[in-house]
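Taking it in order: structure first as structure tokens, then the write-up.
Note that this complex is displayed minus one protein chain, with the remaining chains in position.
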Amino acid sequence: MERKFIEYDFGRVDSERMRLNVGPQHPSTHGVLRLEIELEGEIVTDVIPHIGYLHRCFEKYCEQMQYPQVIPYIDRLDYIASMNNEWPFVMGVEKMMNIQVPERVEYIRVIFAELNRIANHQIAVATFGMDAGAFTPFLYLFRDREMILNLFEHTSGARLLYNYFWVGGLAHDVPPNFKDTALNIIKTVRATNEEVMRLLMGNKIFVERTVKVGILPADVAINFACSGPVLRGSGVEWDLRKAQPYSIYDRFDFNVCVGSNEIGVIGDSWNRNIVRMNEMEQSCRIIEQAIAQMPNEGDVREKFPKKVRPPKGEIYCSAENPKGELGFYLVADGGNKPFRLKSRPTSFVNLAVLPEICKGYMVADLILILGSIDIVLGEVDR
Amino acid sequence: MLVQEIYDNLKEKFPEAVLEFIGTATGDPSTVVDAGQIYNICKYLRDQDGLEFDYLALLSGMDYKDKFGTVYHLYSLKYKHRFVIKTYLPKEDPSLPSVERIWKTANWHEREAYDMFGIKFENHPNMIRILCPYDWEGYPLRKDYVGQETYHGVRIPV
Partner (left out) sequence: MGFLNRLDDPFNAEGIILGKVEDLLNWGRARSDWYLSFGLACCAIEFMAVNASHFDLMRFGCIPRPSPRQADFIIISGTVTMKMAERIITLYEQMAEPKYVLSMGSCANSGGPYWEHGYHVLKGIDRVIPVDVYVPGCPPKPEAFLDGIVKLQKKINQQAIFKKRAKLAEEEKIIVND
């Protein structure tokens, strides 16, 4: 340890250089992430993330499992947004096998994916608030999330890991009161969001702590291939639902939310979070439109293939997950198991930018910056 | 731009290094290039006007049983086109230049490819394992991988 004096605008500080270890068991790393931090007094000078504490051999498993059996493992990647996870894989296999799924299935998929996006953003905002010391929004948002999970449970039988999107259709049809329940959820979500906006996002303390913290410029974000709210918080209008519309997203009217200079500067932690808040509202809009347009009749299982056996070839299929772009690079050799399935893990890619944006901030801000990136360790480590 | 046009453009610029165009009936077409030239080709793809692939979506290592390989999935946010590049590497001591200086995101992807397949990337600033422990033996995603019996005294197999 060397002693030295640093000049700040508020005076001279006697500081020591040291290395600090945060994690893998730490309440605010959102899982089993380990950060090796180099400090100068209380200023972060370097961060080295050590990952892999949850490496569950996903890609090895995919090579051993038949296509339908892979879906449950995909659920366990980003376990907060399982519905969204399954989609790109299922879509990729369908494209290779040339299956046109029925209209009704597409609509149900959109509705569930958007509901799950809301649930994911609720967790993201709640835990981010908790990192900053706000406990009440956590309780409010988790209360509402329970409603969404109940609907998922009624439909698919599971609360967290659904195995619901299957190749060619869906595992089950939706329950009879599905539309009313979904509309009801939207109403509650909107009401709570308004509350959270006032309680958390507009809160003076919260604003002071997150504004101008962890600024990520747009060109750096693109160079690091960030996606989702992290990229959009930096002001880049890139949303796969709009940029290369998959499924039926071109039928809906919604906006791509980006960060702004309104409060704080583009690309700071606050902006990344407000993008999530605004996206919940856009998801609500999509769900409303989808429910209005959705056909009432139809068999969700009619296009199930007898055998899931894509022809030889390869495809990269991606979709806009709550956290960003999740893609699967599928190489098929004509058999009933994938030759190779490589995922493009959103959180893994987004986390790589952390050392870049937290240099020069206080160590307490580092936790907030990490929270604002919104990672899930299951996806980082796979 | 269409994939075919990008390929023609690239072939004109690097007649030696661009080897093959694989178009399949299903899925994405891809271009095979010489592994030694990957850095120059990627730099050209990023900086050339009209191409501007500024977004490396995915870098994957591959084991094709008789050879290794890497696959690069590129986007251009401006023109919204995509391109897929592949390289093939020998079974013995696979290595190729790193593209970390072009797209920073390649840093972790390349470390992962090294961790899983043992593919070495030259000029990479930090070529160490990323997911498995630093003292792990073998490269798990190779097709002929046999798992460890014990790790630090704890039995692994069932």
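Chains: A and B, in written order; residue numbering restarts at 1 for each.
Heads up, the rule we're going with is that a residue touches a chain if its C-beta (ideal position, glycine included) is under 8 Å from a C-beta of that chain, and two chains touch if they have at least 3 such contacts.
None of the values given here were measured: they were computed from a predicted structure.
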item	value
Left-out chain, listing which of the shown chains it touches	A, B
Residue in contact with the excluded chain [from A:E16, A:E42, A:E103 or A:E146]	A:E146
Chain not shown: contacting residue from B:G23, B:G36, B:G50 or B:G147	B:G147
Interface residues of chain A (partner: the chain not displayed)	24-27, 30-32, 52-57, 60-61, 64, 72-73, 76, 79-80, 123, 138-140, 142-143, 145-146, 149, 159-161, 377-378, 381
Residue numbers in chain B that touch the chain omitted from display	132-133, 140, 145, 147-148, 151-152, 154-158
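In this section, only the chains that are shown with their structure count from here on.
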item	value
Chain centre separation in whole Å, for chain B relative to chain A (CA means)	25
Chain A partner contacts - residues on chain B that touch it in the complex	24-28, 30, 54-58, 60, 62-63, 71, 73, 77, 80, 82, 84, 103-105, 107-108, 116, 129-133, 140-141
Chain A residues within the chain B interface of the complex	51-52, 55, 57, 59-60, 95-96, 98, 220, 222-225, 236, 238, 243-244, 310-316, 318, 325, 327, 329, 331, 340, 342, 344, 348-349, 352, 356, 381-382
